[in-house]
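Let me begin by handing over the structure; questions about it come next.
Only one protein chain is missing; all other protein chains are in place.
Right, chain A next:
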Amino acid sequence: MAEAHPVGFGWVMEAKRRGARVIHVDPRFTRTSAVADTYVPIRAGTDIAFLGGVINYILSNELDFREYVLAYTNAAAIVSEDFRDTEDLDGLFSGFDSETRTYDPSSWHYEGLEHHGERHDQHMQRETASAQQHQAHGPSVPAAPARDETLQHPRCVYQLLKRHYARYTPEMVEQTCGIPREKFEEIARAWAGNSGRERTTSLVYSVGWTQHSVGVQYIRTGAIIQLLLGNMGRPGGGIMAMRGHASIQGSTDIPTLFNLLPGYLPMPHHEKHATYADWVDSIRHPDQKGFWHNAGAFCASLLKAYWGDKATPDNDFCYGYMPRLTGDHGTYQQVLDMIDGKIKGYFLLGQNPAVGSAHGKAQRLGMANLDWLVVRDLFEIESATWWKNSVEVETGEIVPEECRTEVFFIPAASHVEKEGTFTQTQRLVQWREKALDPPGDARSDLWFFYHLGRIIRRKLAGSTLPRDRAILDLAWDYPTHGEHDEPSAEVILKEINGYEVATGRPLSTFMELRDDGSTVGGCWIYTGVYADGVNQAARRKSRHEQDYVAAEWGWAWPANRRILYNRASADPEGRPWSERKAYVWWDADKGEWVGQDVPDFEKKKPPSYRPPEGATGVEGLAGDDPFIMQGDGKGWLFVPAGLIDGPIPTHYEPVESPVRNPLYGQQANPTRKVYERAINPMNPSGPDAHAQVFPYVFAVSRLTEHHTAGGMSRTVAHLAELQPEMFVEVSPELAAERGLTHLGWAHVVTARAVVEAKVLVTDRLTPLRVEGRTIHQIWLPYHWGREGLTTGDSTNDLFGISLDPNTLIQESKVGTCDIQPGRRPTGKALLAYVADYRRRAGVTDDPHPPVVTAGEG
C-alpha cells in the first residue's frame, strides 16, 4: 500500500501513531513492510491457505464475536443435506460436472431451498462473468432459512466452516505458505484480539488478490474472517479494496464492461433475458427481500435515459433495441478473436494492452490482424506503435509491409483540460474543474464519442433498416460549448443522476425512480450526486470545517454513505457496540437512526421491526438485518448461490505452481476459465515431472514512481529518472544458485516469452521452506515497454491467459519461470530459445495439462 497508494497509506501511519499495529503479508519486502510492526513473507498464490488458517484459529478457539455472528451473519442457517465439501471429494464440492467443469449449485443451498430460483446454466454464468452483478447486491435467496441459534447443528454454516477449515492448521500453513508457525500464530492472535466490541481491525488488499484464478475466493476468505470477528459495517473495520486507477471504481459502477450496464444491471443475454420482463425479473427476484426489489424502476429509468421519448411502457422502453450476449465477450476472448480475424475494428481509450494486459504477444498479434485500430492517448504508447517497434517486428512475426491494420492516433485531453468526475477507491465521486483547453488536436473522450455518435447518426439519417433505429432514436442531444463544441459534462452527470421527465427536476434518491417511464436515471446507484440541481461531487468544504467523516467533500454512492452496511455498527437493539466504536445508532426518542454517517438502513425502521409473514422487498428486512442488499439481510459466511467455484473458499494452487496441492488431489481451481489455444501454452505444474524446467515462482507489482503500463510515467522526466530501468529482484541465495550478478543482466523465461532485466540482488526476497524444500521467488515490476524516456522489456509478456471464473480477471500476479544470467537472444533466435524451453518442458504436443485432477490419488 505504501508503494502503490502512498498518500492513502498516510492514514495507516496515522493509525499506527495512535497505537494501531500494522501487519504486512507479501511475497516481497516493500516500503509497506519497512514501517509495519510485523512483516511476513508468503509464497505467492497461497493466501487462502493462510487466511483459512486464521479462520481455523478463530473457530477452534471460539474467538468469534458471537453476538454479531449470530444476529448479522448466516452462521446459524442450515444447509442442504445433499451438500458435500471439498474435504469429502478431494478438492471438489458436490454438483461438479466434469464435462463443463462447472457446478450444479443446488446442493449448496439452504435446507429446503435446493430447488429455489432460476436453474441457470453455470457455464453461461461463467462465460458472462455474471457473478459481477453481485458487486452491488447479493444473489437471490428467499426469506428466512431454517436456523439453529445454538450453532450446534452439524449442517449449520458455523459447523460446516469449522469442519472445512479443520485441516488448515498452523503446521499446514507453514508447509504450504512457507510461514513459520509462530509468526502465523502471532498474526492470528493479534487479528482476533484486536476485534470485538471495543476494537476493530481493517483488512486492506489490492490486485495482489484479484488477479488470480481464485481471486474472488481470496476476498471471500477475508470476508469470512471480518464477519466472524464482527469487523464489517463498523468504523476502523471493513475490507478495503485499494483500487489502482483514478476512476477504476467509476469504470465498474458506470461500466465500460461487456457484461454490465450502469449500476450493475446485467447486459441482456439472448436466452436468459429474451424479453423485458425476463430481464427485470432476473434482477428483481420477485420473492426476495431487500432493496433490489425495486429493480424495475432502475431498468426503466436507464432505458428512458438511452432512448428518451421513444421509450414508453407500451414498447417496453425500447428493450427490443438492446444487443444481446451469447457468451464470453471479454477482453481476452476478444484478443483471441482478433488473432482469428473475427474482429474488424478496435478502440483503445487511454489503455495500453500491449504492455498492460497478460500475454503481450497475443495482444500485439491480435492488433496486427485488425482492419483498423483507433488509439486515443496522451502519448504514442506501445499499443499505437507495435507495427514498427515491437519484439514481433524483430522476430519477423509482424512485417510492417505485410500488416494491413490501419491505425488512427487521436490525441487525448489530459485530466486538467476537461471537466468531469472520477470515482476513487472508497466510492467517493469528485468533480474536476477544467483548468485550460487541450492543445492542438487533443480532445476529451466526451468530445470524441459525442461527435462520433453525431456523425454516425448524420450518415445513417433516413435509413429504413431496422438495425439503425436504435441509433437514430437514441437520446443524443447534448448541449455543447466553446470553440470545439465540447459537450456539457454537467448535463451528462444530471442524466446519470436521473430526473423527473415532466419537470426536469433532478432526483435526490434512487427511491424516487419509477418503473412507469416518468423518470430518467442513467445509473441508479449514483442518484443523489446531482440532488437539488447541485453538483454534489463538486463540494469542497475544507476538512478543517467538518468532522472526520467529511460528508461535505464530494459525494459517495449510494446516498453519500461513507461506510456501507453501517447498521452493523450498532447491536441488534440499535445501541452502539461500545462508546469507542459508536457510529450509527437508533435514537428511540426521535424514532430514527442517527449518527456520524448516513444510516445504511431505512431511517425510521426500529430495531424491533419484524416483517409480516410473506413480506418481500424492503418490507421483508427485519430491524436487525444490516446487510440490506443481500437476499436474506445477512452477511454470508457461506455463499449458497451466486458463485461459480464454490460456497466456501478452498486452497488451490496457482495454475502454474512448482508445488503439489498439499490438501487435495485437485491441484488448481477446477472451474477456472481456460483458453486451450496453441498461442496460450501453460507451464507444467505441481505433480508433473517437467515442472522443474520452470522451477521458480515469480510475482509482479508496481513501483511508487511508475503507473501501470507506463504510458503516464515513462513519458514523464521526473518519474523516468527516479526509476530509470527495468529490473528483477532476486535473493542472494538464488543469485548464487543461478550465477546472477548484482547490476548485471538476467533473463526470465516462461512457455510464452523471455524478457530481460537488470539484476537487483536483495534480501527483500526470502527463500521459503515449503514441503520440506526451498522455493525461490523472484519479483519484477511490469511498467516497461519500448516507448517513452525509459524503455525495457514488458513483464506481462511472461503470462499466459487463465481467468477467475467469476470475474474473468486474469491470473497475472503469480506464475512459474526460469531465470538465467545474461541478456536474452534477439530476432529469430529468441523464438527458438523459447520453443526449446517448451520442448524441454514437454508442452509441445499437449500444451494444456488436465484441469480436473481430483481423485487421481
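In this text, a residue touches a chain if its C-beta (ideal position, glycine included) is under 8 Å from a C-beta of that chain, and two chains touch if they have at least 3 such contacts; residues count from 1.
Convention: contacts and distances are computed from a predicted model.
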The complex's invisible chain, by UniProt name, from "Dehydrogenase", "ABC transporter permease subunit", "Serine/threonine-protein kinase RsbT" or "ATP-binding cassette domain-containing protein": "Dehydrogenase"
Hidden partner chain, touching residue among A:R243, A:H651, A:K673 or A:R838: A:R243
Residue in contact with the excluded chain [from A:G238, A:P353, A:P558 or A:P607]: A:P353
Among A:G522, A:G631, A:P670 or A:P849, the residue in touch with the chain that has been omitted: A:G522
Option from A:K434, A:R660, A:H690 or A:K758 whose C-beta touches the chain left out: A:K434
